[in-house]
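Presenting subunit A:
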Amino acid sequence: MFTLLNLTNMITTGIAVLGFIAISAMFLIWWERKVSAHIQTRLGPMRVGWHGILQSVADAIKLLLKEDIRPAGADKLVWWLAPFFVVVPSVMAFATIPFGKTLIPKDLNIGVLYILAVSSVCVLGVFMAGWGSNNKYSLLGGIRAAAQIISYEVPLILSMITVVMYANTLSMQKIVESQSHSWNILHPNLALAGLIYITSATAEVNRAPFDIPEAESELVAGFHTEYSGMKFAMFFIGEYTNLFIISAIATTLFFGGWKGPLLPGVIWFLIKTYSIIYILMWIRWTFPRLRVDQLMGFAWKFLTPISFLNLAIAGWLLL
Partner candidate 1 sequence: MADLDIKEKKDIFTEEFLINMGPQHPSTHGVLSLELKLDGEMVLECTPHIGYLHRSFEKLAENRTYTQFIPFTDRLDYVASMNNNLGYCMAVENLLKLDITDRAKYIRVIVAELNRIASHLIAIGTFAQDLGAFATPLFYCFREREKIVDIFNEICGNRLTYNYIRIGGVQSDLPKGIEEKIKNFIKYMRSKIDEYDWLLTYNVIFLARAKNIGLLRKDIAINYSVTGPNLRASGVKRDLRKDRPYLVYDKFEFNVPVGVNGDAWDRYKVRIEEMRQSLKIVEQALGSLPQGDPTVKTGRVHKPAAGEAYFRTENPRGELGFYIVSDGSAYPYRLKIRAPSFSNLAVLPELIKDAKIADIVCISGSLDILMGEIDR
Partner candidate 2 sequence: MLTTEIFDLLKAKFPRIAKEEGTSAVIIPKELLLEFGRFIKDAPLIFDDLHCVTAIDKKEKIDLVYIFYSNPLQHSLTLKIYLGPEDPKVESLAAIWKSANWLERETYDLFGVTFLNHPDPRRILNPYDWKGYPLRKNYSAPNFIAKPKL
């Protein structure tokens, strides 16, 4: 029943999620810069605040104040809407992420399905940005993104289904509960699923070594070449929110979610999630980028068959 209490609850949850997203994205941007700096034997941002911790705030203010430039000949509406189509799905995906035993915006009984459905919308925004910019580099980036994200969705879903089969539920919270005794990643069958998940999720959020849609050395900046100011910031926020979400899902599905001794659940959850993010950053700053055909070949000729095989073995084991 829709009551006033319900409404306030919704609003507070919404504000909490949005606040978390903003802070998390800013923190991740700062952290990525720090991680890359230390890998490259530099120091990274050091001026704004302690070790530059407020650097992202300064950048955000700068981006807010920047002039919003629209290229001549851009498809106005599509160009305008694209950043929202990137950010909104990633915000929506927070709805079923279990931060703690009770700390979950909404424990849907089809949580996994919901996340998959919502996060697929992202590609639309990316493609809109590529098309709407009236720039050939952007268009190429958009095309690449569409092809890549759709291809990698297959192994991604297959690896998540393996977990769902073992846990026998689609609810995120119940998947966490099913890992009370041991993490899913310790199970050989699910460990493979976990690896496939991490790989295809990296591709899903366009991170190196799968960052071909924005491949700097080839396409300048890919689909967001023409964006400036706050619109660019929204792409940025969307990217880092997606990064958080895929790591959070990996934590939930494979690393026991918020479960852990002594410390409260939410701390465990964040520790695990940020550890996965660190590994993803570490990978990003180490490897060269794959080429577009190799990327597709990797998805269709390697990851998809293996995840099908894995799924079949899981079914056979469960029978």
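Convention: a contact is a pair of C-beta atoms (placed from the backbone, for glycine too) under 8 Å apart; a residue touches a chain by one contact, two chains touch by 3 or more; residues count from 1.
Selection criteria: all candidates are chains of the complex that A comes from, given by their letters.
A quick note: this is a predicted structure, and the numbers were derived from the prediction, not measured.
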Candidate from this complex that touches subunit A, chosen among 1 or 2: 1
Contact footprint of candidate 1 on subunit A as seen in their complex: 36, 39-42, 136-137, 140, 143-144, 208-209, 211-212, 215-220, 284-294
